[in-house]
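For this depiction, one protein chain was excluded, whereas all remaining protein chains were kept in their positions.
So, chain A:
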Amino acid sequence: MTEALLEVKDLKTYFHTENGVVPSVDGVSFSIKKGETIAVVGESGSGKSVTSLSIMGLVGSPGKVVGGEILFEGKDLTTISNRDMRKLRGNEIAMIFQEPLTSLNPLFTVGNQISESIKLHQKASKEEAKIKSIEMLRKVGIPRPEKVYSSYPHMLSGGMRQRVMIAMALSCNPKLLIADEPTTALDVTIQAQILQLMRNLIHENDTSIMLITHDLGVVAEMVDTVIVMYAGQVVEYTDVYTIFKAPKHPYTKGLLDSTPKIHELKDELQSIEGTVPAPGTITKGCRFQTRCPLATSKCFNEEPELKEIRPNHQVRCWLHEEGEVTI
């Protein structure tokens, strides 16, 4: 189809701590096309947030991108200067965070914060920026945007703050929007409103979205492609319909089975035993070995590669070594 907007190749982000090197993201590759919505799914500690921070160039010390390439429209973001990165960040790549209260500055008005990026990136005058900001606030469904423009973040509800964040992120018409758990902190009726809003905005502007979440319900409603991460690696990567219908990695299947579904009634929920291992603790074999119900001796000794088992479906599992297996 069209060329990739973002291409991540063998990304490695390690944290250098007192207790040694922690490989939070360990060789992750994927790509996002123009207008595509992609989800990165995984439990806490799977490296999904660090992946997004690496793309934004926001990994702080002691973390560091130690290998791989992040190609955004052909430019490698790991090698460009801070100055060039600042031009991109907030302008062509924007980000929405989970907790809108902590990601808005409490000391400045909402209007001040939205118009800041418009003034900076679009060289607009103060007046123009204000008009544009109010227009953005109206677009994200905020009633009385003129009043909200001069309000402080604490005066708004959680849903309103998240709308402000979205307005801010979209104010410069970014090509890529990274949304890190954008609705996790919100109530379900507000979540439905925000998801609806995001869907409409994608259609209008042809923005690519990278959605980071652990909620498979949100994934099923929003995205085209799914990346499942476990312990710093991609374990499965394919389109959303295949993931839900025929998952090929035992971890993906475990995640799907353990999600309580509102439209089904079961006596007992399936669960994945144990917890995600701390990064770097499993040095030999597959990283999911300790929790995998289907693990064999090979899984404890040799690490599987991420392999394409059919076009557009990659899995990191020994099960499909000799042809595809249904699990």
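As a convention for this text, contacts are C-beta pairs under 8 Å (C-beta built on N, C-alpha and C of every residue); 3 or more make two chains touch, one makes a residue touch a chain; residues count from 1.
One rule holds in what follows: contacts and distances are computed from a predicted model.
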_Protein name as given in UniProt for the chain not displayed, "Peptide ABC transporter substrate-binding protein", "Spore germination protein", "NADH dehydrogenase subunit L" or "Branched-chain amino acid transport system / permease component"_ = "Peptide ABC transporter substrate-binding protein"
*For the chain left off this view, which of A:N173, A:Q270 or A:N301 is in contact with it?*
A:Q270
*asked:* Among A:T79, A:S150, A:Q196 or A:N301, which one touches the chain that has been omitted from the display?
replied: A:Q196
*Taking the full complex into account, what residues of chain A touch the chain not shown?*
43-44, 157-160, 187-193, 195-196, 214-221, 240-241, 244-245, 254-256, 258-266, 268-273, 275-276
